[in-house]
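Here it is, the structure, as structure tokens.
Every protein chain except one is present and positioned as in the full complex.
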Amino acid sequence: MSTKTEISTDDVLRERSPRRLGQLVPNGMLEDNYPRNMWWAAAHVDEVKDGPLARWILETPVVIYRLENGTPAALYDRCPHRWAPLSEGHVCGDKIVCPYHGMEFDTTGLCTKAPTQKMQPNIARIPAYPVREAGAFLWIWMGDPEAIDREPPEVGYQTDPNWSFLHGYYEVAANWVMIRENVFDLTHIAFLHKNTFKQNDWINAPDSFMEGDVLCYQQEFELAPLSPLFCAGMGLPEDKPVKRVQKGTMPSLAISFSDWNVHDPAPEPGRRSDFIMRGCHIVTPAQRGRTHYFWGSAFDVPALSDEVIAKTKASVIEAFDEDKHLLEIMQRQIAADPRGLSYLEVTLGPDKGGIRVRQILNKMLEAEGRPPLKGGLA
Amino acid sequence: MSTKTEISTDDVLRERSPRRLGQLVPNGMLEDNYPRNMWWAAAHVDEVKDGPLARWILETPVVIYRLENGTPAALYDRCPHRWAPLSEGHVCGDKIVCPYHGMEFDTTGLCTKAPTQKMQPNIARIPAYPVREAGAFLWIWMGDPEAIDREPPEVGYQTDPNWSFLHGYYEVAANWVMIRENVFDLTHIAFLHKNTFKQNDWINAPDSFMEGDVLCYQQEFELAPLSPLFCAGMGLPEDKPVKRVQKGTMPSLAISFSDWNVHDPAPEPGRRSDFIMRGCHIVTPAQRGRTHYFWGSAFDVPALSDEVIAKTKASVIEAFDEDKHLLEIMQRQIAADPRGLSYLEVTLGPDKGGIRVRQILNKMLEAEGRPPLKGGLA
Partner (left out) sequence: MSTKTEISTDDVLRERSPRRLGQLVPNGMLEDNYPRNMWWAAAHVDEVKDGPLARWILETPVVIYRLENGTPAALYDRCPHRWAPLSEGHVCGDKIVCPYHGMEFDTTGLCTKAPTQKMQPNIARIPAYPVREAGAFLWIWMGDPEAIDREPPEVGYQTDPNWSFLHGYYEVAANWVMIRENVFDLTHIAFLHKNTFKQNDWINAPDSFMEGDVLCYQQEFELAPLSPLFCAGMGLPEDKPVKRVQKGTMPSLAISFSDWNVHDPAPEPGRRSDFIMRGCHIVTPAQRGRTHYFWGSAFDVPALSDEVIAKTKASVIEAFDEDKHLLEIMQRQIAADPRGLSYLEVTLGPDKGGIRVRQILNKMLEAEGRPPLKGGLA
């Protein structure tokens, strides 16, 4: 932890002048506030199997498919002839075929066949996007391919047989930053989720700090019953007091982890005393005001029963529905309000993580030569 | 009636030049044409009971709730922390609590508690709106509180036990002025409502005049059967000829009354010969092109039976559905038509009341320093 950097609330607040009562660091939630030069999750691996998948990513129509050997590929989802969506066509060998007039394209986006004429149209070429499989997801690079400087996030545990991995998908009608901030201020668990998570000791926020370029938090809790969401997965009764170390990490704006390290001080004879539930929150901007949200919950327990998986999944969905419901009202309301982003935004101590998210975002956009995000009061 | 001021059609028409064939007095129906410095109806009293009510008023998200002693309160419906809608939270004593991170606010909009940190954020303050209970409605002042120069409209009869008051609510997808004008040109009853109101003698318009700053009309009708909508409430048979004096008053742009003063020249033995049905039309701008419309029908008869109330209510709704249907098509059509407001608008004699509505509106907007409303042909 030599690179740990404390962010104090004072630091954050000091930037605020009496004249500037709006957003301290605007998050641009009504705009295209998506960095291009990074890996975003395009799909869960199971979504791209037999045929092409159409998906909006960063306000771009993308078609994702697999070659015969299983390698994933991604192209701009508009044929360069008359702009039909290739995703309505089919995959033939390693080529994707346009539904409208049968033009075929390879994974570089080059048209290799135009069956309705003899000459091949050698200028017919579609943007192709680098795509990688890592863990349970396909990752896409929508920016400059020359700028690729890293692999997608390390998520090997998602496919590790020693872990049981549950996951789900939402299309959330809210900007991706709102979800990102939501999962970096966990004090909302004690309020928004008080009847679902029932982890009501989480009223104070942890410290946020950087480990290299990974945003982190860590927080220890005294003996208290564990949230019923995770008791079944760990085989713990719902009323048994346990210790928890909550650790969060955000290796990139696209993904963050929320680890529940649980210690049972009085295990039943022959039972483990330590468990991990590794939550992951993956967000991908879709269209303006819409976000793909993939969530995962992994237990360091192999082969959980279908029953436990179904029960846990249902509980998680019940809780995350509360986030979706609230964030969507917020987005809709802020977008419909003529005052929009021009409204006081008070930053509290627990927002240190979220503010750091915005700072990272703003730096990335600046590095891409994008204009600064709007927000704040004049 | 010493202050009675006649508006002649000639006066109105004289303003029209050969070059200006569009709206004589634009009503700005595609814009924000809402005066701020006046009382608007926020809700029927029964809508705000146990929990907070979310409502768009004048394109502003508002939350309305009641203190422990029943006093109503209204705040801007965005927490100053991360902009969650307080209306999704709950009321605790006299405070409203944000659903997201538990911040509490008093009726002045001041944050009195931020449970996720120790220090209270003393800059956290939300706009608060004066709100009053009068008659069956809560009234809100969205403008400058210093400009409050009157009480909400006098509507005591709505809660008077000597009267029977029926009411209903519509969200109408049309600008509020269209409803206001609708209820000030009652000749439409003979056309639009010919199969519901069946008051087809109302083909000629009454005079409009001012009593102080109250716009009025008054019109006497010869013996004719009364509209079946109101026969049950007055205990009159549907085919019996009666006399009617129709009187309308608009104490403010937010509310107008339409009184049906009915005289039965040949009452059954022991029965009354005079009745009043006091209609009220309350409009409140919601979002662009959307209006809250509260209607009421009060009979000067105590304790009408449930059966009569249900029958009358069903009949009124059937008739008002005709208005809603037509006004919504008009709004949608005018908004979708590239010609928009730039189209000839011919003013007829019966529009004197409606034109005065527009003139009052335009003066109020001018007094608030707002730009003139758009409309008319070049």
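Note that the chains are named A and B in the order they appear, and that numbering of residues resets to 1 at the start of each chain.
Please note the rule applied: contacts are C-beta pairs under 8 Å (C-beta built on N, C-alpha and C of every residue); 3 or more make two chains touch, one makes a residue touch a chain.
For clarity, every value in this text was computed on a predicted model and none was experimentally measured.
Enquirer: If I consider the whole complex, including the chain that's not displayed, which of B:203, B:223, B:303 or B:367 touches that chain?
Expert: B:203
Enquirer: Which residue from B:77, B:185 or B:300 sits in contact with the chain not drawn here?
Expert: Among B:77, B:185 or B:300, only B:185 touches the chain that is not shown.
Enquirer: Where does chain A touch the missing chain, residue by residue?
Expert: Against the missing chain, chain A presents residues 32, 56, 59-61, 77-78, 80-85, 88, 98-102, 111, 114-117, 119, 121, 123-125, 287.
Enquirer: If the missing chain were put back, which residues of chain B would it touch?
Expert: Residues of chain B in touch with the missing chain: 9, 21, 181, 185, 187-188, 190-192, 203-205, 325-326, 329-330, 333-334, 336-339, 343-351.
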